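After the structure tokens below, expect a handful of questions from me.
Removed from the display is one protein chain of the complex; every other protein chain stays in position.
Letters A and B mark the chains as written, and numbering starts fresh at 1 in each.
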Amino acid sequence: MRQVISKLGRFTLMRALLLFLAVVIGVYLTVLIANMGGRIDDVRRAEIRYYIGQAAFGNQALRGLPPEEVAAMLEELAQLEFERLGMNRPFFPERSFEYLWRALTLDLGRAERINSDAGSRQVSNILLERLPVTLALFATADLVLFILSLFIALFLSRRYGNFLDRLIIGLAPSSAAPGWFYGLFLILIFGAVLGILPWGGMLDAPIPDTTWSYALSVLKHMVLPVTAVVLGALFANIYTWRTFFLIYSSEDYVELARAKGLSSRGIDTRYVLRPVLPPILTSFLLVLITMWMGQIVLETVFHWPGLGSVFYTATQVSDTPVILGVVVIYGYLLAATVFALDFVYAIIDPRVRVGGGAVRK
Amino acid sequence: MQNWLARLKGLRRYPSLIAGIVISVIFIAISIYAITAIPYSEAVRLWRAGPGVWDENPKNAGPVWLDLFTEGKSPRTIVVSSGDTGIINEEATGNGTKRVEIVLPFQYDYDGFPKELKLYTVAKYSGSREPTTISWQTPDGRIIILRENYFLKPDDAYYISQDAELRAQLSGMTPHIGLFADPNDEEKPLKGEYRLTLATEVPETADVSTRLVAAGQLHGWAGTDHRARDLMIALLWGAPIGIMFGVLAAIGAQVSTFILSAIGTWFGGKLDRLFQWLTQVNLVIPVLPLLILVAHFYSRSIWTMLGMVIVLNIYSASYLTYRAMYLQAKEAPYIEAAQAYGAGNNRMVFRYLIPRIAPTLLPQFILIIPLFVFLEATLSVLGLGDPLIPTWGKVIYNAVDEGALYKGYYYWLVEPAVLLLLMGVGFALIGYSLDRIFNPRLRSL
Partner (left out) sequence: MTKKLNHKQKSTARVAISTEKSNGPLLKVEDVFLYFKSATGGLVRAVDGVNFELNPGRSLAIVGESGCGKTSLAKAILRLLPRNVATYKGRILLSGTDIMKFGDERFRHDVRWVKISMVSQAAMNSLNPVMKLKDQVAEPLLIDNRTSKKEAYERAREVFRIVGIPVAFLDRYAFELSGGMRQRSIIAMALIADPLLVILDEPTSALDVLTQANIMNALKKIKKELSLNYIFITHDIATSSELADEVVCMYAGQLVEHSTAERFYRDPLHPYAQKLMASVPTLHVYKKPEFITGQPPSLLNPPEGCRFAERCTKRFERCQKEPPLFAHGDEFVKCWLYERG
């Protein structure tokens, strides 16, 4: 057992490092792109000027002076500060790495225009405040999608060729449309025309006071977005997984398991489900990544106050630090998703941790 | 190869494939029509909606077929101009000027009120201008003076609906309602012949023409948007843009992945591991946010977006799928045989490995097209689409931005959405059917 854990540990560490490296590259790319017009520099300069201005505000000695003189003095101070911080050095490669480091640690300073709900202007506060909101919606939707897809696919694989099977397969192309697309229709039908579910947002107004009613309110607002996300991926998922189930249940060792007198439940769990999980997880990983992308528009359409909608707002008002921040967080989230799945992979498939190299299909 | 052709003949057994092909062909036909009937530059011009382009359109008018769902006949746009059905009476005054009276008669038989009333007059002449009188005559003989002592500009646009004085004169009713309302039942318009008369005095050599636009509630097969643009243009042009973006992106992304995967798998070892790791990196890079970043800071041109999408998808996850197939193909004995007779690496990859797996590329390729079509729509919906071209995503963006759902302009949202869905579904149907036909693992079932 100890051997297993240590092998697992080494494997995990390797994967974590490689993934982190991937995130670094992604963020660096973002920094490069974002600063191609010198934008980040502009933001930093503005920020520095702001702080200098704030500091000067409390300075009595400047009170009586004419405004132009004060402005000139502040500008001089600002230039000194730029020099001190090395802003006049070339961007590439030195300062780009500095920005890279700051971005990776989410030390992104002040937002240009956006405030967090608690009133803070710090980018990291703004984003971290929104992170759990996004995660709540994302996790719920993914859980529902995974469980539904798994059970329906398993169910269908035993009824290959019958009407229900063909009907659901026929619906597979519906996943060509992303979640937000169905979201629009759902709002149209349930919000505008029928009026039984809220159009968007996360909570009712005024905000409920008891924990219980708060939770209920969030749940009520989650129904449409979660349904939209699930609709956008469900049928294609069922198609792919049911195909996997069919292929894996016609394997020879399943036949032998039947001959051995195992009950069909035993066969399903040990002989079909466990070997089929790796390709299912791989396919689910791709679905998850697609869903992360779609989150941005989904949150915008439903006015769900998460990372996606703040990203959209930031692009609308040109708030560079926030935009950068969201991209970095997204990078981390994606890496975390890939890592989590790799970890689960290693646990369930012995070929990955014992043998040399992955035998993933 | 023969094998594949024979299987293609068995296509008739797949109704979903036929359906998909039919839908795709319809969209290709629409695209061809759009490009030929409304050339690109014309489409851009129309969509930019400069002054004078959409004068005769109502804003936010529904499509004419909505009338089927409502009682009575909803008003369509009526345009009367002095050039055709108007009556012009000219009378010389003797001191170098002439009195001009233009009467614009028209029939109004609709069950509802128009959306807007506008009068465009062209009176291009130099010299002093004389006051003009514009009056309105209803079917039951009432005459309402719209304007007196009005001085016409050379290119005059009189927005009757927004005339506050007129409104007061009509006891607070909006002009385009008040002027048509039946005095006995102000909820309904009075049907019959109406006349608008414009009387002015101009130099003898001058030309005056005028045009009355009573914008309808319904307009065109697709309706209009908040800038009175005919939505048909966007609906038609969305097809070729969508197809072009989807197909080009799919080709660029998938073909490169396909070839790189063959090379990586063939050479194995460090190269293979490097490529695999690059795929991981690609997975972690948030594609959409990066696209948004680029679109926002630099260029929203559709070609920039296309280029970036392709670059970001070269090492996409499909790499691993193809790699698995190549690994299997690599073990085939004829590969070993070819190596034995001295085939070079180049030949092995391009003449042996790739052609063998190529048929399975086709369904993947087609299935990915809708993804890119919707990606373009996603960018547009976020307001980051190409600023010049009308696309379906653009229309959805406008609709959501202008609160179409709140205002009840459902058609504005539904029309482009349905078209997007159909196009995506069309390609997906083909892709899934082809997958069933070509996928070797499914054949044995």
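In the analysis below, a residue touches a chain if its C-beta (ideal position, glycine included) is under 8 Å from a C-beta of that chain, and two chains touch if they have at least 3 such contacts.
All of these numbers come straight from a predicted model, not from anything done at the bench.
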Among the chains present, which touch the one that was left out? A
Which one touches the absent chain: A:Leu19, A:Leu100 or A:Ala257? A:Ala257
On subunit A, the omitted chain is touched by residues 160, 251-253, 255-263, 266, 270-271, 274-275, 348-351, 354-355, 359
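What we mean here is this: only the chains that are shown with their structure count from here on.
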Based only on mean CA positions, could you tell me how far subunit A sits from subunit B in angstrom? 31
Quick check on the complex: what are the subunit B residues that touch subunit A? 16, 20, 277, 280-281, 283-290, 292-294, 296-298, 317, 320, 324, 370-371, 374, 377-378, 381-384, 396, 400, 405-406, 408, 410, 413-414, 417, 420-421, 424-425, 427-429, 431-432, 441-442, 444-445
Within their complex, subunit A touches subunit B through residues 18-19, 21-23, 25-26, 29-30, 33-34, 36-37, 39, 160, 169-170, 172-178, 180-181, 184-185, 187-188, 191-192, 199, 239, 243, 246-247, 250, 282, 285-286, 289, 292-294, 296-297, 300-301, 311-312, 315-316, 318, 323, 326-327, 330-331, 334-335, 338, 360-361
